[in-house]
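What follows is a single structure, written as structure tokens, with notes after it.
A single protein chain has been omitted from the complex, and every remaining protein chain is retained in its original position.
Moving on, here comes chain A:
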Amino acid sequence: MSVKLLLEKAHVEGIRSFDVYRREGGYRSVEKALKTMSPDAVTEEVKKSGLRGRGGAGFPSGLKWSFLAKPEGVPRHLVCNADESEPGTFKDRYLMEFIPHLLIEGLIVSSFALGSHATYIYIRGEYAWIPDILEQAIAEAKNNGFLGKNILGSGFDCEIYVQRGAGAYICGEETALIESLEGKRGNPRIKPPFPAVKGVWDRPTVVNNVETLAAVVPIINMGGEEYAKIGVGKSTGTKLISACGNINKPGVYEIDMTISVEEFIYSDEYCGGIPNGKRLKACIPGGSSVPILPANLLLKTAKGETRYMNYESLADGGFATGSMMGSGGFIILDEDQCVVKNTYTLARFYRHESCGQCSPCREGTGWMEKILKNIDTGKGKMSDIDLLWDIQRKIEGNTICPLGDAAAWPVAAAIRHFRDEFEWHVNNPQESQTRNFGLAHYADPIYVPA
């Protein structure tokens, strides 16, 4: 069964233009919301839908909206997080490039619900060609009366602006994003106060991911209750997954969260299996920050049950034997990949992206990178593996923002599940430079690490 709520029309010829998008049923949710609903009723539908934030944390969106402070006479803002910089993640880019009006439509309805008269899309600077696409869509929406003053005669005014970042993963963290939007370095703020009370320019602010805000369109069109019937349990609706690594069909897929991980990897509708008849070794299922899983724990949980592509199932087993849905960046490693090398590149990424405010993160990410590089290049010691473990543990939970955890988790999971591969590198400094450890027992049916 495949339900598409976001990308169904993404490949209709000319869908980037307002006229085609409108002809295909676009902007109906704006008409419905602004003409027949109150802002609180819109929020109520989002609550009923069970929609969870698609930026990585999975926090219920309707609940988040209901926390927004509404002091008299203080403007509020909605900010769309299009910073998308988590390695493995490229779904928001896809949505914005192919069907930009869907995001603009979602932003208008969400701005109405939250009372934001000036809404900002903060987009990573490297996506340098996308602001033109978005600004074109904004201009068309405005020309057709869906933006600007007194939209559709409802009395609601709204403008949407596109703000480019300039190369900093940390600006995806919502308080760093707010700092950056204020024209500062992207240093995360200490919470509380939360953005819902004091956000951009000290005004109440909601920050939501691109996909989250786009999902508001089908929610309003079909009603929250209908939306909640799609998917399973608390994983309602559809989810965009960006799939990459060693697969036949890398790309962005909209899934209904009832499919199994196995189906997602091997079915021709999605990843199409692994190239050249190679075998599956490991997977990082939700962007670089989430724990890597060996093949045996990926397709089935530690209890031997089928693992599904949804929030609960991917997290089944906690960090000991499970992972997370995260941002939906799905990275596959085949039998020829080296987990040590892969972990090293991720550690380098986090060292590069640490803003440097907290010493455990600033120093720890540097140390982890150095040690992993040594092990990868055949210069590691056995004690380095325990040292790595120790460092990651000292970072986790001891920092201002979750980037510290995001840097610690991939290292912890790599050691937890692939310790013998690290040891092999240390014991075979020369051989490890010319060949890979291979598949080992990682694909054995249910191997549960001690």
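Some notes on this structure:
Criterion: contacts are C-beta pairs under 8 Å (C-beta built on N, C-alpha and C of every residue); 3 or more make two chains touch, one makes a residue touch a chain; residues count from 1.
We adopt the following convention: contacts and distances are computed from a predicted model.
The listed choices are "3-oxoacyl-[acyl-carrier-protein] reductase", "NADH-quinone oxidoreductase subunit E", "Fe-S-cluster-containing dehydrogenase component" or "sn-glycerol-3-phosphate ABC transporter ATP-binding protein UgpC"; the UniProt protein name belonging to the chain that is not shown reads "NADH-quinone oxidoreductase subunit E". Residue-wise, the contact with the chain that is not shown comes from A:164, picked out of A:4, A:32, A:48 or A:164.
Of the candidate positions A:3, A:20 or A:118, contact with the unshown chain belongs to A:118. Residue A:180 is the one among A:43, A:61, A:81 or A:180 that touches the chain not shown. Considering the complete assembly, chain A touches the hidden chain via residues 75, 84-90, 93, 118, 120, 124-129, 159, 161, 163-169, 180-186, 201, 242-246, 250-252, 284, 288, 329, 331, 333, 337, 341-342, 345-346, 348-349, 352-353, 355.
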